[in-house]
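A protein chain is absent from this complex, but the other protein chains hold their places.
Just so it is clear, A, B and C label the chains in written order, and each chain counts residues from 1 on its own.
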Amino acid sequence: MAVIKYSGKKPVRVAVVGASGYAGLETMRIISGHPAAEVVFATSNTYSGKDVQEVFPQLNLSRKLLFQPHEKAEAFRGADVFILSLPHGKSYDMIDSLLAHAAVVDISADYRLADPEMYEKWYDYVHPCPDLLETAIYGLTEIYRKLIKKARLLANPGCYPTSVALAVHPLENVSEYIKGPVIIDSKSGYSGAGRSPKPHLLFSEAVDEFTVYAPTGHRHTSEMIQEVKNTFGWNVPVTFTPHLIPVARGILSTICIPVQGDISESKIRETYESFYRGESFVKVLPAGRMPSIKHVRGTNMCHMNLFLDEDTKILKLVSVIDNLVKGAAGQAVQNMNLMFGVRETAGLLANAIMP
Amino acid sequence: MAVIKYSGKKPVRVAVVGASGYAGLETMRIISGHPAAEVVFATSNTYSGKDVQEVFPQLNLSRKLLFQPHEKAEAFRGADVFILSLPHGKSYDMIDSLLAHAAVVDISADYRLADPEMYEKWYDYVHPCPDLLETAIYGLTEIYRKLIKKARLLANPGCYPTSVALAVHPLENVSEYIKGPVIIDSKSGYSGAGRSPKPHLLFSEAVDEFTVYAPTGHRHTSEMIQEVKNTFGWNVPVTFTPHLIPVARGILSTICIPVQGDISESKIRETYESFYRGESFVKVLPAGRMPSIKHVRGTNMCHMNLFLDEDTKILKLVSVIDNLVKGAAGQAVQNMNLMFGVRETAGLLANAIMP
Amino acid sequence: MAVIKYSGKKPVRVAVVGASGYAGLETMRIISGHPAAEVVFATSNTYSGKDVQEVFPQLNLSRKLLFQPHEKAEAFRGADVFILSLPHGKSYDMIDSLLAHAAVVDISADYRLADPEMYEKWYDYVHPCPDLLETAIYGLTEIYRKLIKKARLLANPGCYPTSVALAVHPLENVSEYIKGPVIIDSKSGYSGAGRSPKPHLLFSEAVDEFTVYAPTGHRHTSEMIQEVKNTFGWNVPVTFTPHLIPVARGILSTICIPVQGDISESKIRETYESFYRGESFVKVLPAGRMPSIKHVRGTNMCHMNLFLDEDTKILKLVSVIDNLVKGAAGQAVQNMNLMFGVRETAGLLANAIMP
Partner (left out) sequence: MAVIKYSGKKPVRVAVVGASGYAGLETMRIISGHPAAEVVFATSNTYSGKDVQEVFPQLNLSRKLLFQPHEKAEAFRGADVFILSLPHGKSYDMIDSLLAHAAVVDISADYRLADPEMYEKWYDYVHPCPDLLETAIYGLTEIYRKLIKKARLLANPGCYPTSVALAVHPLENVSEYIKGPVIIDSKSGYSGAGRSPKPHLLFSEAVDEFTVYAPTGHRHTSEMIQEVKNTFGWNVPVTFTPHLIPVARGILSTICIPVQGDISESKIRETYESFYRGESFVKVLPAGRMPSIKHVRGTNMCHMNLFLDEDTKILKLVSVIDNLVKGAAGQAVQNMNLMFGVRETAGLLANAIMP
């Protein structure tokens, strides 16, 4: 697979495939404010032929752009990178063509799992291009930055797994104290459920509501298992329970891990602070400070903190991200920046809006 | 302590102390629709002297009632029962006087813990009347119904502990499979934080927000420890992490418990269905159905379900209640009904409002 | 058309046609708590064949009931009354059959306008059964109570028109001071938009949103024109602008009417208080008190108040209702009670839930 050639003198030309779903739309928003990239092509079967700016008046695009149908993507030659925001399994047919001419950042789950058998267990199908699983790079930016810089096919992590894996990875330095299992209780805003209208996603149903779903078997568990193993070197058992919060954006994950031996909260804290020192998008909060989804809303930040329950020797990690930014489009752009030698933070420095 | 004498021919005369906080106000709402009870006295220092109906136009009271200051409660002789909704520790001075003339249902935490040392550890003070802890009955209705019928001082359970203890108690019949620890992740609406205005409770701060708080040391943990021990007979370790959801009402608790041995989800389900057969206010949902706070909003119901993660052998219990009804005023009235020989469901049968 | 025969000894047997939409579901909720009526039949094409209680676990029905397809309604003989909650224009085919055997309360707009030409102008079709428009009674209960008692085909008013007409009718007694036009600015919760999923009704789109729609030509304007004329005796010009609030339930209408001559706020207030004296479901609030949708949420109440801007001589009427109760199912049941000689308030006395 050819290496990306990019001079850095012109803006990166971005094609967004699936631009009217929430992750695609968020990619449009971020790129439209990016100092070194521009959207040159956008697809949407729903709005095919319509002016992007008219359909989405909240965007300020620098040029007039009409939505194209997805099928036009394969033949498009004017992009340096395709950012794919299609549902899982929908881009296998076009992936070789796209990679022949450009880099690809795939926001779907299609290349996230290194082990093809995981697709059989968790996604219930045989992966059609296992060879690509070998070359694809898992884009958890802060952890795999070196690999990402050389990626041509980038598998952008899932939203829940991003919130979990960023919180867990620093424990690699204190892995001898980890007893397990890793018990993950995550809560997500409704944008995580996508933009296709279904009754339970209606405002009237969702307001005043809070509910659990998929308490066993959620597909994102597979990515968490993969990253927990990458962290500790062995298969610490992982269980995952997702919930829906009545907010549009945001994920908060509460992770409980029984620990053992002579370990203190302050020692673990030092590990975390050291692990993420110098990172622009991960902030370990001061002791006792609670992570809040509102502090990261609309931003590429991950805030986290840790608490040790001394009575039970259970370590609690709490992390928050915006599911559409650090959990999707933002991390995709962060990865794209690395792949093209652009400053990693370009286009991603907005403050959260509060209140 | 004298036994309650109540003929059953007249409505139970209820005095609500602390009637303008959320739990007190909810008590007012429920009693005002109760076929066999009526509010005869209501205190509020904030609105002292004002007409209840004018301050709260959503109520339809059968008689004109003025708010009295709390201090007037002690001398009031016209009540069969005082329902106390004061902050913790605020009624110790008046409790003996009240009990001399009437029954007391205390919605605060003052008499919930049987062991006075638990107050020192979790509430950080020495309990001033440990003798009352011995006579007070813990009002988790479905579990302690027989004792409650004879109670004169009823300690109404906390909102979080109600959601947890109702979900855990049926496991007493399969306790040999329980490995532990009991890892509780609860989520509550903002009414649980009370009606005293603080900046983080403002609408503009809370909307679009989701946050964790008190990840270690929350006082309700003590009640959960007590009930988990009452369930299993030994101190299974318990850890509790509360969160705030942007809804006014509702608690959803997700409880993860590692299990061991040859136990299946369907076998556990049978235990639950059998345990709560015939109960009016606890519903074990069909397999695979997700509990939702909206289904119990404004009602005295507890919906629950259970899920066994076969991969990790972790049992997940999920329960939902309305924190102000089954978690406070509703359970208080349910207990009052039992104490006075009124039909247990009286005043408590409204359907949830949806959407 | 035969008069309703109803002994009053048995519960009124209610068939709900269109029982899984929001108005139908609300009818189910209210009837299931009604002391003198019971649901004996319920249709839903979406859930045909399914157990009502399982689809909607928030309901507590007294008997097991399966959803039937709409087409079964015509042949059903076991009902005293059909409450129709179908979309506009969907019941014309079955209406004669239903009326042959039972009374009908129609929550749709099909018989609300006395003048068939209004259907051509506002609904854009020729009314197929103009003779029924003559016999149908417009069910604005507090205004047309006498007629309603004798109705066999009851046209239940629209949600917006109910909030407006109840606020305007008392002005009949001070009509000489009315200059006009009547400028109506209404705001409704999302349940008013129904339960069919559309993108703009999704939680993620609607939360944090507020928007206007149909600023000219909204169909409910026709009912308002009809009732304004019924109030004043002449065609005072009426304009209507609806908006969507991010709440599930509630309508607040702000009505501005330029007045003339020597009229004061207190004099108008006397008119209102006198007009609604003794009504159970309409409350004129004390001077200066603001109507709030939360005070009427889930109830059949209409709260209103009036304010005279002395600088501009513009009278402002503000009214609030729950669009699904007083604006649909609640008023339908109130009308049904009158039609069957049941106490008018039966099944409709719940307090609003706050917070």
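Everything that follows uses one rule, which is that a residue touches a chain if its C-beta (ideal position, glycine included) is under 8 Å from a C-beta of that chain, and two chains touch if they have at least 3 such contacts.
Not measured: the values here are computed from a predicted model.
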item: Sole contact to the chain not displayed, among C:A36, C:C129, C:I314 or C:L349; value: C:I314
item: Among B:I83, B:L171, B:V247 or B:A329, the residue in touch with the chain that has been omitted; value: B:V247
item: Given C:A103, C:L252, C:A332 or C:A346, the one touching the chain that is not displayed; value: C:L252
item: Residue numbers in subunit B that touch the chain omitted from display; value: 22, 189-191, 193, 195, 197-199, 201-208, 246-248
item: Absent-chain interface as seen on subunit A, which is shown; value: 22, 25, 29, 32-33, 54, 56-60, 191, 195, 207-208, 248-249, 283, 285-286, 289, 294-299, 303, 349-355
item: Positions on subunit C where the hidden chain makes contact; value: 181, 183, 185, 187, 189, 202, 204-205, 207-213, 215-216, 237-239, 241, 243, 245-250, 252, 254, 256, 258, 290-294, 297, 307-312, 314, 316, 318, 354-355
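The definition used in the following text is that only the chains that are shown with their structure count from here on.
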item: Whole-Å gap between the CA centroids of subunit A and subunit C; value: 47
item: Mean-CA-position distance for subunit B and subunit A (Å); value: 39
item: Residue list for subunit C, restricted to those that touch at least two other chains; value: 22, 190-191, 195, 207-208, 248
